[in-house]
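Below is one structure. I have some questions about it.
Left out: one protein chain. Kept in place: all the others.
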Amino acid sequence: MGIIYTGERNIDLQDLTRARPVATLPFGGRYRIIDFILSNMVRSSITNIGVITQSNYSSVIDHLGSGADWDLDRRRDGLFIFPPCSVQDTGGWFKGSAEALQSIAHYIQRSRQKYCVVSGSHMAYSLSLEQMMQYHQERAADITMAYYEDPQLTQVDSAHCTLLQTTPDGRIYDIAVQPRTPSGRKVYMELCILEKELLLQLVDKCVVRGHYHLVRDGILSNLQALQVYGYQFAGYVARVDSVQSYYQHNMALLDQKVRDQLITSAGKVLTKVKNEPPTRHASGARVRNCLVANGCRIYGEVENSVLFRGVRIDKGARVCNSIIMQGSHVGEDTLLEQVVLDKSVVISPGKSLIGQANYPLVISKGVTV
Amino acid sequence: MGIIYTGERNIDLQDLTRARPVATLPFGGRYRIIDFILSNMVRSSITNIGVITQSNYSSVIDHLGSGADWDLDRRRDGLFIFPPCSVQDTGGWFKGSAEALQSIAHYIQRSRQKYCVVSGSHMAYSLSLEQMMQYHQERAADITMAYYEDPQLTQVDSAHCTLLQTTPDGRIYDIAVQPRTPSGRKVYMELCILEKELLLQLVDKCVVRGHYHLVRDGILSNLQALQVYGYQFAGYVARVDSVQSYYQHNMALLDQKVRDQLITSAGKVLTKVKNEPPTRHASGARVRNCLVANGCRIYGEVENSVLFRGVRIDKGARVCNSIIMQGSHVGEDTLLEQVVLDKSVVISPGKSLIGQANYPLVISKGVTV
Amino acid sequence: MGTKECVAMLLAGGQGNRLGILTKDLAKPAVPFGGKYRIIDFTLSNCTNSGIDTVGVLTQYEPLKLHSYLGIGQPWDLDRLVGGISILPPYTSGKRGEWYSGTANAVYQNLRFIMQYDPAYVLVLSGDHVYKMDYSKMLAYHRDNGASVTIAVIKVPMEEASRFGIMTTRSDGRIERFDEKPEKPESNLASMGVYIFNWSVLRTYLIEDAGMESSSHDFGKDVIPRMLSMGERMYAYRFNGYWKDVGTVESLWEAHMDLLAEPPLFDLYDPSWRIYARNPVEPPHYIAPTAQVKGSIVSEGSVVYGQVEHSVIFHGVYIGPNTIVRDSVIMPYAEIEAGVELYKAIVAEQAVVTQNSAAEGGDGKAGAISVYSSLALTRNYTA
Partner (left out) sequence: MGTKECVAMLLAGGQGNRLGILTKDLAKPAVPFGGKYRIIDFTLSNCTNSGIDTVGVLTQYEPLKLHSYLGIGQPWDLDRLVGGISILPPYTSGKRGEWYSGTANAVYQNLRFIMQYDPAYVLVLSGDHVYKMDYSKMLAYHRDNGASVTIAVIKVPMEEASRFGIMTTRSDGRIERFDEKPEKPESNLASMGVYIFNWSVLRTYLIEDAGMESSSHDFGKDVIPRMLSMGERMYAYRFNGYWKDVGTVESLWEAHMDLLAEPPLFDLYDPSWRIYARNPVEPPHYIAPTAQVKGSIVSEGSVVYGQVEHSVIFHGVYIGPNTIVRDSVIMPYAEIEAGVELYKAIVAEQAVVTQNSAAEGGDGKAGAISVYSSLALTRNYTA
């Protein structure tokens, strides 16, 4: 079974996560971040998946619905969404991942599966959980935690991450949760495998002692007693924890190698299907190095950009190095460079917006500029 | 379009509504209260239905799901469930129906329908909304409110009800919300029809002045200015606002005339379908004057009772004048009279429970006696 | 299109003429069974419970009700993005069309369907048996033996053996001999009509069989004997549970009586092996103060005023006052009018039994089963 926790707080994503959790942040022209981990699970034949939500979860319910688009609308198992208010005694807010897991202990307990894959929802990657499970079983590990090496890890990044330290044979001997000074470059992918019985024990031990963080309070303190292994993932990981990283990982998708690693090679990334006509490139359009979803109408010029569904680019508009989300409308004779338009933004004719690659301009959902 | 508000508080239903709103209270062996108003709407070709939930809404989401069982899983229109937390500025709690409606004003506004049917969720009845709409249009009414005459209305009842006073031609000239002394016997069925534009105006006027109750603050104060008509309904109305009324209306279903009026005559009452085998009446069973859902196994004696799905009555058990909800198990050599067992209750062998018709004993969900 | 390890082909085109008026305008797999099910539910639920999620259903005879019953397979959890249930009626291709002329021919005409999934194994099933079987165990047995064909077998009484395909096996289960409905059976190991084939082997033989003019294109009569004669590794898989071919009025009635035994010979309440079905929306059933119901199975939407003993009452049935219904099967939405007495009867869907028609039906005491339908009022069968 799989459990996805969508309660991460991401202050550095600013307005992008004001009305939604990072799990449902639009990504790559057509997806939401959570689609990637969901697809990893479904592709690895995990069909019993619980999604724990925190505040602002209505976009999660909207997006996932009955789970049919992920083949998870099943009579046995399937998709279960747990809104926070459904748990009376927490008053609707979880203090941390352990408390969130505790709140669905009943669901975990009665599942038919032996193992649990526990995941966060702010990283996108294509990983075979079957291979990771094999690694877990070969090592007779109690817990296996996935990580990747980030050679460019900065101090700023590190404060958003959990870093692992492993012995040469892969055993984890130290964990640092959001350290100010990076201890190594092995970034925990917020993805681990363990038996559900062990998970329930760890969670229970945390919560009854007033601790709420699964990794810090549950796993770190048990590194001696348990066999905890790190599983290194070598593919592309889009860790979305700030406007800058969001922008950078979207732009990276214009590189075919990144698309192959993230989207096309491992099988389909499943997402909510919508009924949109194909995109029209008018005779005056000029589109170069772009990802373009369906339902767009392009009369202007677009370069090095990602266009989500139903975007309209009018005549004389010039869009460069930008991310335009669903339903936005860029008016005539406008100029956009290094800009992120959230959903349903309107850029009035003649306006210009120019951000910087390391500080892209974000326009909030529904705003008319 | 239809709007169902499930935020009613029903303190007199005691433990029956501790973990669920009255909307999802099991009723009649197979249904939930909300099934009746939903079925009324679907049968009258209303296919755009919003359900506003207050706290404890997870049973609403569980029960309604995608709406497929009510034929409401549609690409155009369909079923929309609005959990309270989805509205940021109320902090998850509505102060009243007007505020609740205000929170979904956007959804009401963009609907394709001209008229709105606004309903509560604690009464079960089979009413043709098409006929009521015809009445509304023939009178060129601004608002039409459905009512029924309750000849046995007591002072206790009256404090739970809204009473209408009408002129001989049907126009409403006074409304009393939860009066301590009954003013007439015309009980408002928490069901009205009006144009969505008018609804939005009324709601807006209430909320901006700090008033939150649609009928009291929105309609009552406008009885002069607007054409407000009462529509008398002559069929059976199960008003569930206390343990006594819950018990009494379930028992009434053992009368074929009541079943005809409420369940069988007007077309099907739709509900969530579940996969249960048929019920087995063992060779030693003795069942008289009972409603029995599928999945039961009956080895004992049951009389004048309503059995929900998957109930088990063991050998030597005697159940009289009782309501046994889903999955409960009545052990050997027990005696139950005038009892309401909530879901998954276990009565251990040899135990007896005896309530009174005017004070039935309620055993809470999951309890083992 | 994704690859699947095992694809099931469910033969549901049979006319079932031994069920008489019960299948006048209904395919046999769609005949009601067990109080709320249809016969095909048992095979489909076996697939679901065995983890087989790609099922082609081959239909031909009176498929209207069967098609709408199956839909896209949602009740059996077979509405999958890749795979799931596919209904495969006969069709025209190029300039010509061909009806399914035999069980093997039906599968042959749908080779292209199987090819889409490029399976290692093909499971061939028929839609007219009532049983609970874990095909995944049979598949493991097939793999462990390195077999190219595995046939599920069950012991039948020796005197009935000549009605079945009978196998002789070595002690390790390998099949040495297969006789389709032999006059003098050598053993009582009968084929259940459940086959697992290696896909490459099946494809080869089906293509060969299609070219043979003398063949009747039937698995039991032609393809299996041919495979055996060519020396394929064929194994028998012993099944020990309850299994019933409900292809005759007698066996359909008997199988219903088996449900009523205490404890039942075939258990519908087994939580580890749920039988899935499309569920009607009906209120709970109502047992009136005048009614007496004993040793029976009753489904939703029924209303009972009379006396019901040792019978199976489907959903939406009306049983009037002063009636006696004993050892009988009353199918969905049938009506038994006041005063009627029924013994050992099968009443078809939506049939109305009046005092007049019941009198013609006989009292069942001589061992005959009466069948009532809305088309022809009554007909007798000797059990």
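Note that the chains take the letters A, B and C in the order they are written out, and that residue 1 is the start of every chain.
Please note the rule applied: a contact is a pair of C-beta atoms (placed from the backbone, for glycine too) under 8 Å apart; a residue touches a chain by one contact, two chains touch by 3 or more.
Note that the coordinates shown come from a computational prediction; the quantities given were computed from them, not determined experimentally.
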Open item on the list: Given that one chain is not shown, what are the shown chains it touches?
Closed with: A, B, C
Open item on the list: Tell me which of A:98, A:228 or A:290 is the one touching the absent chain.
Closed with: A:290
Task: Hidden-chain contact residue, picked from the options C:3, C:68, C:200 or C:290 - done: C:68
- [ ] Over the whole complex, note the residues of chain C touching the chain we left out.
- [x] 15, 25, 59-64, 67-68, 71-72, 86-93, 97, 99, 112-113
- [ ] Considering the whole complex rather than only what is displayed, give the residues of chain A touching the chain that is not shown.
- [x] 28-30, 69, 254, 256, 259, 263-264, 268-271, 273-275, 277-295, 297, 306-308
Open item on the list: To test your reading of the contact rule: which positions on chain B touch the chain that is missing from view?
Closed with: 71, 73-76, 270
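The criterion applied here is as follows: only the chains that are shown with their structure count from here on.
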- [ ] Go ahead and note the Å separation of the Cα centroids belonging to chain A and chain C.
- [x] 47
Open item on the list: At least two partner chains per residue is the criterion; list those residues in chain A.
Closed with: 73, 75
Open item on the list: Can you list every residue of chain C that touches 2 or more other chains, as numbers and ranges?
Closed with: 75, 276
